[in-house]
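One structure, pasted below without further comment.
Only a single protein chain was left out; the remaining protein chains are all shown in position.
Naming follows writing order (A and B), and every chain is counted from residue 1.
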Amino acid sequence: MTVLMKTLGFSVLLILTFAGVTYVLPQMEGAAPEEEVVNVGELTMETFIVMGEQLYQGKGTCALCHNELGRAPDLLALNVTSTSLERLADPRYQGDASDVEAYLRESMLQPSNFVVAGFGTKGSNDTESPMPAIDKPPVQLSALAIDAIIAYLQDKDGNPVTVPLPVEAGDSEVEVEPAVPAPAQSPEAVLAKFGCVACHSVLESVATLGPNLKDIANRQEADQIRDSIVDPGAVVGEGYLVVMPEFPNMTIAELEMIVEFLAMQTGEKS
Amino acid sequence: MIMDSRYWLQRSCRHVPLVLMIAIIGLCSAGFLSTALAQAPEAEQLNITVEAEGVADESSATLLPAPTPQRSDYPNIGASSRNIVWVIAQMHLFFGALVLAVPIFVLVIELIGFKTADDRYDDMAHEFMKVSLTAYAITALFGGTLALSLFLLYPDLMTYLMRAFGSQVLVYAGLFFLESMLLYIYYYGWNALRYGNRKWLHLTLGLLLNAVGTTLLFVANSWTTFMMAPSGVDPVSGAIIGSIWEVMKGPLWNPLNLHRFIANVAFGGAVVGAYAAFKFLSAKNPEEKAHYDWMGYSSNFISILAFLPLPFAGYWLMAEIYAYSQQMGILAMGGILAWLFVVQAVLICTILLAGNFYLWTGMARSEGSERYRWAIKYIATVLILGFLVWVTPHNVIYTASEITRLGGGNHPVLSPLGIMPAKNIAVFLMLIMTFLSFQLYRRADKVITVSWQDWGNALMACIYIVAIANIIFAGIYYGYFTNTVYKVGSSVIQVMSTVVVIVSGVVIDTLMFKGAKNLHVSWGKVSNRSQYALFALPITFTWLMALMGYVRSSVRTHWHVYTVMQDNSPDNFIPTLQTVGNMVTLVTLLFLAFLLFIFWIANLSGTRQLPPLTADRNPVIAESAT
Partner (left out) sequence: MGVKVRMEKSHRVLIWVVALSISLAAFYLMDQFVMSMQGLPLGWDLSPAQ
């Protein structure tokens, strides 16, 4: 029995020692990225740049590799603008950018277009970059987020920021977007998502490329409206050309929503 | 002798099992090699690589995308789902490792017993199998519970995984029938298939048992590595577009297969070593002490032997993780999970110190060890220094005043010790020193008599010296004075140097021991202190396994299946180090409790209650006996 007690005691003591090690070391908790909706209308250049810095250190995970350890160019130590100009002037540069902003964006979206000497994947002779595309998973930053980071990188060395401040319409979400775009939740959202307002007069918009939809219910039944969306070339209104595109990514729910909505558009003010 | 047909039949029969064994080994090796080398070409393009085009394939629109559960979609049974699955999964992995590992070295020991006609080996192998059998049932219980808990608590993930793996899971279940059959015949038929041709049959059964067990390991590994680095899926939607083979053979599959296979053997050897140590300390007479001392030594031998190549297998796994996703790799060792590798340093150094300590104290069994006693303090010094370097972090979070006093964000002297080149030097020197302890132990009970011993010893010593110099040179020069690519590539030099020392050590000693004079080894004459080293080993291994298992799981961050299926459960954050320490301690204590139960059962099956005595102090005899 004493043998059991002694060996058990020793084992438990050893286990608790290991646990103790985890108690004395620094504690950190890693939260999963939260969905954060940024009110684009309220952004100023200062807050836009600050957002860029937060993204650089946080969700963008840039600082993981872009530091003094040598895995990737140390962006915080370099003058990003002047270095970008040097890179553009490099004879090896074969990319499509012609200015600093475009170069920085290209570096994030297509990192292998130009790899700085000495930083390529092992064995690729600096033709392949180990950096992931920032607009794809797992980083998956939106265009707005990428712009914010570019603004930050330009500003931090005191250079002019060429990235325009984002405007209202379009993507106003900064954080996590699912890989498959979420279905629109209302007829207005469907109209916006598929760009109907570009050619048709509907809601508040005026456009004459396609038939006026504000009173479409007077001319067509729901089934006919559905056909026009699903197969635009089947029935073309008099005087209009066949330019309406197809919408293969429209979900059934979205289609039914817009058909129902348009079937109520009689031109009367409600 | 009449050379009739019966004679020839008997002679050829003798070789049939051998041929059968060779055929099976050959098939298994061919199978493994072909899986390791086979390229699934489409899989390369389907892998989620950083260069992959994001445009979904036309056909994927008709295939089901990965589920996107929201927080409210996750079942909640009132306790943290992650913690529940964590405990059950880790217990299953502990016992799975044990029951897969034990038959591996049992087979080898049985073979040695057969070749040397020494009954001790055969009896020891049989005794080890008894431990494994009880553990087998517990493994299955935890496996079933794990499956139930996963389906209950993570139904969407399981829907996706079942979609990915399809009927492969039924193959997995079917293999368990085969495994059970072979296990029971192998154990219960031990004495019935003891000699001659039957022994060959028994050995073949053992080999088949290990082949099935290894297949089970590889199949289960494919689920793990799919979640970390999915292959055979569309990068945008997660739809399964590859064959089952493409889904299984991801970039991390074979590295994990190798790492777990070797680690299982090291772990299994350590656990049975604790069993032997316990029996040693409870032994009632010198014969028992000698028997269990020898058993403990054999277990430790297996464990340390398997432990030596483990860092290389682990390194390969880490390198493949970096190659698959730089981000994942850096998160593990340079990001939020980096402190876990400091804890790992503490654990591995404990393992190495315990293993070495056992060898040093064990040397006292033979008087020939006096020649080598002087080396022990130097080996110990290198081990301690190596540990200190390994455990040093690159930098810590400093306060503003500390940064001012330091003159920067990094400590001028200690910071360089925190990156891989220094750590590689430390770990490879520690491995070489451990092998040296081992080599000295093996020489301690022999007097070498070959004529060329001066040459042999000089060559061995020079190999050690040059290898150590090479490791230090490669680490410092390429590590601090050249670019990243050469720095990373130089670790292969260090690996190869260590491998050269180990291989040449084994070869040279085997040749030098021919005709050597064997000194007396006093089995059983070893301090009780040394047995505690045999307890420290499995405890540390267990804690380390749980810790590294957590790292492997956590490196996926907020993804169930990395980049393909997001984790939106309430537990999708990375917990603090203390939480991790608590959970790992909990599973280790649980494992200890179960292990005690298993040892007790193994003991119980060998005890027999004496029949009660009658009034005249004679045992009751049944009527039929008279």
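Heads up, the rule we're going with is that a residue touches a chain if its C-beta (ideal position, glycine included) is under 8 Å from a C-beta of that chain, and two chains touch if they have at least 3 such contacts.
If you're wondering where the values come from, they're calculated on a predicted model, not measured in any experiment.
Screening B:I112, B:A137, B:V500 or B:V551 for touch with the missing chain picks out B:V500.
Contact with the undisplayed chain is limited, among B:T116, B:N483 or B:T614, to B:N483. Taking the complete complex into account, B:I465 is the one of B:L64, B:I403 or B:I465 that touches the chain left out. Think of the hidden chain as still there; on subunit B it touches residues 454-455, 458-459, 461-463, 465-467, 470, 474, 477-478, 482-483, 485-486, 489-490, 492-493, 496-497, 500. With the whole complex as reference, residues 122-123 of subunit A touch the missing chain.
By definition in this document, only the chains that are shown with their structure count from here on.
One simple way to say how far apart two chains are is to compare their mean CA positions; for subunit A and subunit B this gives 42 Å.
Subunit A contributes residues 3-4, 6-8, 10-12, 14-16, 18-23, 25-33, 61, 64-65, 69-71, 111-112, 118-119, 122, 128, 130-133, 135-139, 176, 178-180, 248 to its touches with subunit B in the complex. Residue ranges on subunit B touching subunit A, taken from their complex, read 48, 50-52, 54, 61, 65, 68, 235-238, 277-278, 281-282, 325-328, 330-331, 334-336, 339, 342-343, 346-347, 350, 396-397, 419, 483-485, 488-489, 532, 535-536, 539-540, 543, 557-559, 562-564, 566-567, 572-578, 580-582, 584-585, 588-589, 592, 596.
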